[in-house]
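I am attaching a structure below and will ask some questions about it afterwards.
A single protein chain has been removed from this complex, and every other one stays in its place.
Presenting chain A:
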Amino acid sequence: MQRHLISAADLTRDDAVHLLDTAEEMARVADRPIKKLPTLRGRTVVNLFFEDSTRTRISFEAAEKRLSADVINFTAKGSSVSKGESLKDTAQTLEAMGVDAVVIRHGASGAPYRLATSGWIDAVVINAGDGTHQHPTQALLDAFTMRRRLVGRDAGLGRDLAGKRITLVGDILHSRVARSNVDLLHTLGAEVTLVAPPTLLPVGIESWPCEVAYDLDSTLPKSDAVMMLRVQRERMNAAFFPTEREYSRRYGLNGDRMAKMPEHAIVMHPGPMVRGMEITAEVADSDRCTAIEQVTNGVSIRMAVLYLLLGGNEPAVSHTRIEEK
């Protein structure tokens, strides 16, 4: 496996399956009375969040603490970044403190890649979402949820998602979740279909390894999982669709639409859900909606990523070498 986790596209099929299998074992820890492992004792992980995200940050924090890492939370608000400090200076400060891993969330696409490859810092870099680019741990936890529900918890071990048909609906243009999912699901052998209004599809979508459709109703009956994406109004700088009501009528998932899905099919949502727009309360609260399960699985996946990137000797050894010089 690579040293950093920057993009879901960097993962090979074997890496991804290994990660999912490891997460399955990590999930068992959550069922214990003492949800703690000594695996990362003495390692320091910084959660470097330049963009607000309570959900992802506490998920990483829970994973780090369950593995006994020392956790430092760094939010841009009220920090030196608001005084004008650059990413480079922040990175060098962290390096000087002997940080072993940096979990970074940044509004600019490519910031984690820059951090990992610029030589500013020697720590393992884990992308927790960058701009509209990638959110690999989200894709992994989605794939984990799909494998558990569609293949089985124990039966899924060692298996990928070959032949499963996954539909992603909504704001593909602004969605790093969609990008990461298309990459990872393709690697895992699933057939992905994107459904969105043409205005919410990015340029160059033809080169993505997936199908594109504009009509949700005809796609639903042949989907094993339907993932609704949040309409990211905060990233929208123009009118991408006439009205919310219009969007909801064409691309929102309601009870009638859910009934068109095969019986085994699941509804997914990366959260936060905007009830009434992309998903109705009826669907969000149904047994088929895995939104809450995805949150639980997120901790297991992040534990697996941290263990596989940080549990062994590679990053630690390179640190020792620097100190010895």
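To be clear about the criterion, contacts are C-beta pairs under 8 Å (C-beta built on N, C-alpha and C of every residue); 3 or more make two chains touch, one makes a residue touch a chain; residues count from 1.
Simple rule for what comes next: contacts and distances are computed from a predicted model.
S.K.: Can you pick, from "Nucleotidyltransferase", "MoxR-like ATPase", "Electron transfer flavoprotein subunit beta" or "Bifunctional protein PyrR", the UniProt protein name of the chain not displayed?
M.R.: For the chain missing from the view, the UniProt record says "Bifunctional protein PyrR".
S.K.: In the whole complex, not just what's shown, which of A:37, A:81 or A:205 touches the removed chain?
M.R.: A:37
S.K.: State which residues belonging to chain A touch the missing partner chain.
M.R.: Per the touch rule, chain A residues meeting the hidden chain are 18, 21-22, 25-26, 28, 32-34, 36-39, 67, 307-309, 311-314, 316-317.
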